[in-house]
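All protein chains but one are shown in place.
A and B are the chain letters, set down in written order, and residue numbers restart from 1 in every chain.
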Amino acid sequence: MNLYRPELKRFRFLRWFDFRSWRLGMLAYILNRVTAIGLVVYLYLHLAVLFLLAQGPSGWDPFIQIARTPWFLMLDVILLAGLLIHGLNGLRVALTGFGYGVRSQKPLFIALMIFAAIVLAVGVFKMFMG
Amino acid sequence: MSNPPHVIIIGAGSTGSATAHDLALRGLSVTVVERGEIASGTTGRNHCLLHSGGRYCVNDKEGAIECIEENLILRRIMPHALEMNDGLFVALDDEDYAFQEDFLAGCEECHIPAREIPVKQALEIEPFLNPKIKAAVQVPDGVFEPWRFCTSFLATAKKNGATIRNFTEVSDLVFQGSAVAGIQVFDHRTGKTETIGADMVVNATGSWAGIIAEMAHVNVPVAPTAGVMVTIGTRLNNMVINRMHKPHDGDIVVPVRNTSIIGTTSWRVTSPDAIEIPQDQIDKMMHAGELLIPSIKAGRQRGVMAVARPLIASANVDARDFSRTFEAFNHRKQGGAAGIITISGGKTTTARGMAEKVSDVVCAELGISVECKTKTTPLVSYRDFYN
Partner (left out) sequence: MSLQVTLKILRSRPHQEQRYDTFDVTVPDAANVLDAIEQAWAHHDRDLMFRHACHHASCGTCAVRINGREKLPCIAPVKDYDGGEIKIEPLRNFPIVGDLVVDVAPFFQNQEASDFIITRPTENELDGKAIAHTQGLDPESAPTVPFNRFENCVECGICLSACPTMSADYKFFGPAGLAAIKRQLDKTTDANEREKLLHLADDEHGVWRCHSAWECTEACPQSVFPAESIMALRKEINAQRFKKFFRL
């Protein structure tokens, strides 16, 4: 699909996904949006799960069984990654958005993402080994 | 004849734009047609030098006087679109130094305010200048920005009722008997061909004047003479730096925004479209520029451009020595077609003066007498063109 057709005015945001022009800042921008959507979806899933609690042990116990499988733990890893990326990048956006560290937005992003990777590694270790 | 008379101007370079402004201000109905973008021909790719006339004050006094007069007018009517930092003429060797006397005499004769300043002071003002210079003279050169220069004139013309159609290419002229009565244009936007009637057609196509003249079965002695310019990606001077000698290849460095432009060479071309850029000309420019400002050697070459100047040819004269003055050709008086006037030659600095002259001819042909007011009318912002 050619995204530059004039009649596609309403879908102009699809141009965000023209990766040919992406640089680091744009990557952070896209990541922030993707993780945000992921976190919103998670929030609703979380509410659904909490609803199970109200049904007592008969509803809750089978869920706990599933939650202990490695496949489910993988989902937890994704959740943790999303939280770290969105949260830490959010700090960067807030800082630069008020005029602090504007000229070092790139190193700031890299540093925060390295920090995120370390925390994620520790988290994964605890989850699977702990 | 329609009332007010309708004049079509072909070409939205500096001459066409200034003429549109002049005629619109005189109350005529004006349409400008341009085959591409505003200033996409010679004007766009010029050196951006607002001449003080210093460059021509020894060889071409007529051209020099036109320059200084127009320079002072432009400072009044478009102050926000100019870098007004003056220019320095510097002597690099004994020969240049000997030329200084002629130069100062020429400046005086042409009423160009010139002032000799001590070498030490010149180097203080311009720290990147060659420290070996022998003399420096300050003159009121300046810098303009070609596209904004033309667009300012067109914006003002538009405000006064003119219609400006870019991407509209003239495909033929329309005749009534033997007189030109309009033009046939191809609108690139719509892909449609249409006819526009006119009481007078002004051919302001510069280097391309011959093509329109041919359609009118008349002859214009325009000699497209190419020049190459090299842009350095750092601004190395505040003022325009000229070499104090007869105009030569690569003897001037013009600062524009965050860059410096070295110019220029001179060679005859047959077709003014898409001129190739010879590497030896670029090397020549760089070398000549380094003599004036040694730091150019270390500078990053940012761009090169070549374009044809629409000089008026005269026999047995080298292209570099063709006069920089302009001429309006009333073809009817030369036994050719009526209803068309060609304006060519000149420089962007003198565009307003050229416009005044050709507008006078147009008004005389149409039998109307209105005074030119462009000398004292400030131009509106170039951005108003898009209002």
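Criterion: contacts are C-beta pairs under 8 Å (C-beta built on N, C-alpha and C of every residue); 3 or more make two chains touch, one makes a residue touch a chain.
What you see is a predicted model; the values in this text were computed from it and never measured.
> So which of B:His217, B:Lys333 or B:Arg383 would be touching the chain we can't see?
B:Arg383
> Among the options B:Gly63, B:Gly106, B:Pro140 or B:Gly206, which residue touches the chain absent from this view?
Residue touching the chain left out of view: B:Pro140.
> Please identify which residue in B:Ile277, B:Ala298 or B:Ala364 touches the non-displayed chain.
B:Ile277
> Who touches the missing chain here, B:Met84, B:Val174 or B:Ile368?
B:Met84
> Residues on subunit A that touch the omitted chain in the whole complex?
Output for subunit A: 2, 4-6, 12-13, 15-16, 18, 20-21, 23-26, 28-29, 93, 96-99, 102-103, 105-106.
> Would you write out the residues of subunit B that touch the absent chain, in ascending order?
36-40, 43-45, 48, 75, 80-86, 113-115, 124-128, 138-140, 143, 145-148, 167, 169, 188-191, 229, 231, 235, 237-239, 255-259, 261, 273-274, 276-279, 282, 302-305, 307, 381, 383-387
We adopt the following convention: only the chains that are shown with their structure count from here on.
> In whole angstrom, how far does the Cα centroid of subunit A sit from the Cα centroid of subunit B?
58
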